[in-house]
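A single protein chain has been omitted; all remaining protein chains appear in their positions.
Every chain is named by a letter (A and B) in the order it is written, and numbering of its residues begins at 1.
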Amino acid sequence: MGKLLEINDLSVSFDIKGGLFLRTIGTITAVNKVSFTIDKGEILGVVGESGCGKSTLARLILRLVEPDSGSVLFNGTDVLKMSKKALRRQRRHMQMVFQDPYSAMDPRYTIFRSLIEPFQIQGVKLNHEERRKKIDDLLELVGLSSEHGSAYPHELSGGQKQRADIARALSLSPRFIILDEPTAALDVSVQAQIIKLLEGLRERLNLTFLFISHDLSLVSYFCDRVIIMYLGSIVENVSAHLIGKTACHPYTRALIASIFKTVPEENTATAALEGEVPSPFNLPSGCVFASRCKYVQSLCREQTPILKESPAGGQVACHFPLYN
Amino acid sequence: MTKYKHKPPWVVVLQRFSANKMGVIGTILIACLVIVALFAPLLEPYSYKEQNIAIANEPPSLNHIMGTDDFGRDLLSRTIRGARISFVVGVLSVLISVVIGLVIGSIAGFYGGVIDLVLTTIADLTWSMPAILIALLLVAIIGAGLESVVVAIGLSYWAQYARLVRGQILSLKSAVFIEATKSMGASDYVILFKHLLPNSLSPVIVAATIGIGNAIVLEATLGFLGMGAQPPTPSWGAMMSNGTAYLFISPWMIIFPGLAMMITVLGFNLFGDALIDIMDVKNKESS
Partner (left out) sequence: MSILQVKELQVTFVVDKKKVTPIENVSFEMNAGEVLGMVGETGSGKSLTAHAIMGLTSLVGGTIGGSITFKGRDLLLLSEKEMQSVRGSQIAFIPQNPMTSLDPVYRVGNQIVEGLCKQVKIGKRQAKQQVIELMGKLHIPKPDRVFQQYPHQLSGGLKQRIVIAMGLCANPSILIADEPTTALDVTVQAQIMLLFKEMTRTRNIGLFLITHDLGVIAQVCDKVAVMYAGTMVEFGKIREVFNSPRHPYTKALLQCIPHIGMEKGSLAAIFGNVPSVDTYPSGCRYHPRCSSSDSLCEESPPLLLQIESDSRVACHHYLGKKD
């Protein structure tokens, strides 16, 4: 198992303009010096609340948004240094499944036409029969039938649309797929179907996933490892399955404590955190979580903690991690 | 296999359209105009330019249903020939406006930044001036005549379409399916021409339909001011302008071309309104 993706010090910030003549009145640091790696065949989860930069991170990796600094090594080559032409070729290896299946496909295209588009874009020549065959295979792979190919997106249910979106991401046989909250808009019973489908696909096609979600329970089930983000920074990188036992960042702990379990006896859900995520506008120095942390000390407000190995087996960015 | 069978889009549009009474009336009015414009030479009972001073300013009669003008020309024949002028001017000038609008609007919306700022400012400046002023100015520069009227009207109305297209493209640009297309490695060409533009066309078509009505009115206005088609070519505006001198002697000189123009503009407006309704239905279904 080698590294498929290596991300180093990736940062991006956006200037906020306002006032007369649109002066820059501040900056929003969306992603701040983020580094991590994904092994071949691994599922890495990214969890965080709104504004933590998880969706921007996905777009930086795919270079849909240009970063300010850092590098994204895919199989050893820096995606960020590629020419426009090379990047377009590279895109077939890295695909994305989007959160909202309702708007992920051109409403004027049938599913068939949406699925054939990646081949046309990448210049794959196919004759009529080959096309039919390819699309039928793709639809079958995601649990749809060839009749769904002639449907328009609005004629499919949410789950079916999400399957079609997955089929499109798979069309060019990518090795790496970013899943941006692929089940957030779906019902629980359908969510489970999609998760099981993704589990099966990874096994059959040897895929590597980056799975973005706000649902820690889902991530801990589906992923191998998980990174927790808060206001653009990684606060912890930890084994997904063992997160309940090994998490040692106060924020991760609070996220776990905020989960409403489906077992009535385990009356665990607590309002573990006061207040809300502060605005990412002109962040103060020090630890990003300091303003809401129960265990905050003066050091936390002065010095930004860096991500370092924790004895519990992961990485944590905290001056006073909770080992116990 | 029958679950997702679709009727061809034109059948769907036709079905929805036929359910809209006002739209049907509009269609009939436009169809009449088109037929009259197409077959004008066959429909005219007399030559539109043959003068006969002996029967000048005659009121409507069985021989001359709409009466005659100050040169004794048959008004019905002239109004029929005028339909041709109006229709051609309306369609061609709107075509010019739409093409300019599409190009400028999509460039501004797609590339944004300074390009957008410059193009939007130009469009806003054009838009803030009354179309008639621009048209007058242009006609004054390139000279009167039918061709210059078409160009002048085309150049007066493009800003409206440019703003429309720019707005559509701006809002569509951030749509998830555009991002998805980009992530597959699509070039700007594919994104703009296969996704953004086709998805922004419907409101442009609606605006263009209503725009034809406006263009016809502007042509008549220019004609009225003597800037349009030159005699003896009959344009409704010029005919009315001519009639003002005889307002109390032979009012039919104004009434009939005016009526023709009113009906034509009404037809295009009804048609356009029906289109808005139909497109709305489509949007509701796909959301």
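Going forward, contacts are C-beta pairs under 8 Å (C-beta built on N, C-alpha and C of every residue); 3 or more make two chains touch, one makes a residue touch a chain.
This one's a predicted model, so the numbers in the text were calculated from it and none came from an experiment.
Chemist: Just to confirm, in the complete assembly, which displayed chains does the hidden chain contact?
Modeler: Even though it is not drawn, that chain still touches A.
Chemist: Could you tell me which of A:N8, A:S71, A:S146 or A:S258 touches the chain that is not displayed?
Modeler: Selected residue, touching the omitted chain: A:S258.
Chemist: Which is it among A:L216, A:V288 or A:V316 that touches the chain not included here?
Modeler: The single option touching the absent chain is A:L216.
Chemist: From the list A:I195, A:C248, A:C293 or A:A317, which touches the chain that is not on show?
Modeler: Here the residue in touch with the unshown chain is A:I195.
Chemist: Quickly run down the residues of subunit A that touch the omitted chain.
Modeler: So the residues of subunit A touching the unseen chain are 49-50, 157-160, 187-193, 195-196, 199, 214-218, 220-222, 241-244, 254-265, 267-274, 276-277.
Basically, only the chains that are shown with their structure count from here on.
Chemist: Rounded to the nearest whole Å, what is the centre-to-centre distance of subunit A and subunit B, using the mean of the C-alpha atoms as each centre?
Modeler: Computed value for the inter-centroid distance: 50 Å.
Chemist: Any idea which subunit A residues touch subunit B in the complex?
Modeler: Residues 59, 62, 64, 87-92, 94-96, 98-100, 102-108, 117-118, 121-122, 147-148, 150-155, 165, 168, 172 of subunit A touch subunit B in their complex.
Chemist: Applying the document's contact rule, which stretches of subunit B touch subunit A when the two form their complex?
Modeler: For subunit B paired with subunit A, touching residues are 1, 3-6, 175-177, 179-187, 190, 194-195, 198-199, 285-287.
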